[in-house]
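The complex appears here without one of its protein chains, the remainder shown in place.
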Amino acid sequence: MSETHEAPVVRENLWMKVLRTAGVPLLSVVLAMAIGSIIIAASGKDPVLAFGALLKGAFGSPEQWQIGNFRAFGDTISRATPLAFAGLAIAFGFRANLFNIGANGQLLLGAVTAAFLGLVLGGQPTWVAIPLILIGAALAGAAWAFIPAILKAKVGAHEVITTMMFSWIALYLTSWIISGPLKDAAGNSQTPMLPQAVWLPTMDQLLPAVFRTPVRAHLGFIIAVGLAVLVWWILKKTTLGYGVRAVGFNQWAAQNGGISIAITTVYALCISGALAGLAGASEVLGVQHRMFDEVSAGSGFGFTGIAVALLAKNHPIAVIFSAILFGALSAGAGMMQLTANVPDKIIMIVQALIIFFVGAETVITWFIKRRQKLALEREGDSDVA
Amino acid sequence: MPVLELREITKVFPGVRANDRVSLVLERGEIVALLGENGAGKSTLMNVVYGLLAPDGGEILVDGKPVRIRTPREAIDLGIGMVHQHFMLVQTLTVTENIIMGHEPSRFGVIDFATARAKVRELSLRYGLKVDPGARVADLSVGMQQRVEILKALYQGARILILDEPTAVLSPQEVGELFGVVRSLVTEGLSVVLITHKLDEVMGAADRVVVMRDGRVVGETTPAKTDQVGLARMMVGRDVVLTVERTPARPGETVLEVRDLVVLDERRLEALKGVGLTVHAGEIVGIAGVDGNGQTQLVEAIVGLKRPQSGSISLRDKDITHAAPRATIHAGVSHVPEDRQRRGLVLEFDLAENLILGDQRDAPYARAGIMRTRVIDEAARKRIGDYDVRTPSIRVLAGNLSGGNQQKLVLAREMGRDPDLLVAAQPTRGLDVGAIEFVHRRILTERDGGKAVLLVSMELEEIMSLSDRILVMYEGRIAAEFAAGEADAERIGFFMTGGSKKDHAPAPQAGTAVAGGGGL
Partner (left out) sequence: MWLSFLTPDLFASAIRMATPLALAAIGGTICERSGVVNIALEGMMLVGAFFGVVVTLATGNVWLGVVAAIVAGVLLSAIHAFASVTLRMDQVVSGTALNILALGLTGFLMEVIYGHPGATNGIAHKIGPVFNFPTGGTGVLATIWSWVDQIVFSYTPIVYVAIIIAIVAQWAMYRTRWGLRLRALGEHPRAADTVGVRVQAGRYVAVLISGALGGLAGANLTLEQVGVFSDNMTSGRGFIALAANIFGRWTPVGSYLASLLFGFAEAIEIRMQSFQQGNQIPVQFFLMLPYVLVVIVLAGFMGRAVGPAAIGKPYEKE
């Protein structure tokens, strides 16, 4: 029987691979939407109207596209931008087997740092100020992840609890900063408007030929795409990435191979924190141009970032597409609420369902793989004898 | 009428027939040995009998009546008990709690612990299996834990007892005691199936032998009608060289020197209480001992996974006492870990990635923090050829290899690094005869090439056939040292279970020093 068994590696081209890996996530999205529709219908609203509005809100209409009006799609991209950063943050953590559930805290620290540095560096030339602000925000996010990282590495305190606690601490800390030291001249709980020099340019400013009317999408998205490629490269081609993946898959073997679990944990969680910090900074510099209370309240992008990462199966490039999907949901939700009177909270329900279906799918493939492996093992053993 | 009869049991896993029409008869008061290599299908068969696996075909008869066994519970109710190779004991619970679980004496769900303890005491007296009913299982020695397992089966009313590789973790003396207990169980009317791959146990303990290979029964005999060579031929399907051919060692300079080493375990108790040893270039030093006597901690301290409390470790006069794994690798230590799937390999990595684990940051595989894929792949292809790892490609994930090929992969990496010292822990655990021969040959090649080798194994036979010197560990100390060929299993076993010179032991003979920094 061993003579006849085929080699386990089937050659497949890139497209087959993409289809195979993306098929189930897409199916998960469809299923989640279907259940979402049922919930909408059950609450006495019209799901067709609702999702029609959602699509229109997220992508606009052909008539708009013809005149170069990509406002709706721009909204989608602008929502996708912080989600992409947050998704990358959480995916990177997952690759080291760390669940940065409190990314929202690092995001808030990044946001408030960006607002502060924006006010300080507003007089500098744009090309000096913006990189400095982004670096500062990333460092702030990393710093906020540092204590949970150290606690995980040194005493084994679970990052799910510690980053969550730090997320709540960050919420109150930033709330104090913007209602105290950084409050605006009128005494409102928000920072003053940042000088235009530190605003991230919008797509219509960058590519006026394509975007003939103003859009909210901004340079941040291009930075996010660049970072996704960078993160992919780091994971795949650097010794740091090798260590992160080794620790994530099997920390015992990694340790035996001379990789320090503690140091890798600190690196990975801080890099995750830095990426989350950039999510906050891009929102402040690109969309709000100030930080105000509403941004810091609510569950925020950090939470949605979890769904983004899981749907992308923690692959940095896939995170971008996953972020666009969730960005579309979020951008379309407003139109849906307006047109079909469906509360935008339905989006969170759909999010949760997507996580479920993707999670369940992983289980199924894992199970199939395992059975194949078992079979291979037995045959392999008889080979050797 | 047989107490247990299996007729044409078939169990198919995707792509493989683990049991192919296997039939077996067990008479009352009989010890049947089920002999076969790892992967021959013995455990699968017994898991079917114990209700852990559903058969795809065949029939099971208990006391002549056909039965269906779908869960362990149903097996227990039919009087079938099983002592698993990896004990099914909850470490944090007491002996009594472990024994009664599933059949707790209770009223309205409240456990009657007084009755439970009394029952456990009574059973342990009746069968001569002394244990403390109130002790936590985690605090017991391996031999003791096995007694608890047997008591558990008896408590549940077992008349048919399946012992799955029961001697794997015992010293020769404990093995003797175990078979004594088994004999007394049989005289009380129990019937025993002994799953094993060890020929001497079959010869010594069994009434009848059933031999399995590749999922089929390939023969049946009695110890009186055959010998070990004959059994081995049946088991493997070809002639097997039972002894390893080797030339005498030519030890060179000292490579590893360990002095007064004290190491704590997870519970912060002293697992090593002052161990001293040396390993020279071109020699294999074997560490014999029952599992859990400090061997794991000794290995972990040497390779840098565990920080010693006191004492020193040096490699060619370089102090590596407090070195981390990366530093010990650089100093020239290679490590074949006892659990290759946990410590040795990242199963989700492909073969090329696994083959640089430990060297991933060093030239030529990386430069300035960036991996050099082409160099890595080239080296991987070469090593896979050198060590005969059977795989269609270096892109296959390590988790998809068979156990034997996984171990070859670990050897390819660790030996391919050209170390000064090779630390090999349980290098043949779970492998079949072909793979075992391969590993043994490679270890001897390393020695002949001037490497120092520290070999740790529970398999006394392996230690005796490979080692140039044998150290016996007991309770965190080196209890005895023997030169190659000077020791027999009996004498080594005596020290493995705590015997010392003061007892009326078979005295160590000339040239055999009792070593160990901490002494006895």
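Each chain gets a letter, A and B, in the order it is written, and its residues are counted from 1.
Here is the rule we use: contacts are C-beta pairs under 8 Å (C-beta built on N, C-alpha and C of every residue); 3 or more make two chains touch, one makes a residue touch a chain.
Please read these numbers as outputs of a predicted model, since none were measured by experiment.
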Option from B:7, B:103, B:121 or B:342 whose C-beta touches the chain left out: B:103
Residue among B:76, B:163, B:209 or B:231 touching the omitted chain: B:76
Identified contact with the non-displayed chain, of A:70, A:92, A:144 or A:166: A:166
Residues of chain A (touch criterion as defined above) contacting the omitted chain: 39, 43-44, 99, 101, 147, 151, 155-158, 160-162, 164-169, 172-173, 175-176, 179-180, 298-299, 303, 306-307, 310, 343, 345-353, 355-356, 359-360, 362-363, 367
Touching residues on chain B - with respect to the absent chain: 47, 50, 52-53, 71-73, 76, 82, 84, 87-93, 97-98, 100-104, 106, 109-111, 152, 156
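We take it that only the chains that are shown with their structure count from here on.
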Chain A and chain B: spacing of chain centres that average the CA atoms, whole Å: 46
Of all residues in chain A, those that touch chain B in their complex: 1, 5, 7-9, 237-240, 242-243, 245-246, 249-250, 252-260, 371-385
Footprint of chain A on chain B - complex, ascending: 13-16, 18, 37-39, 214, 236-237, 303, 305, 324-327, 329, 335, 337, 342-349, 353, 357-358, 360-361, 366, 369-371, 373, 390, 392-393, 395-396, 399-405, 432-435, 438
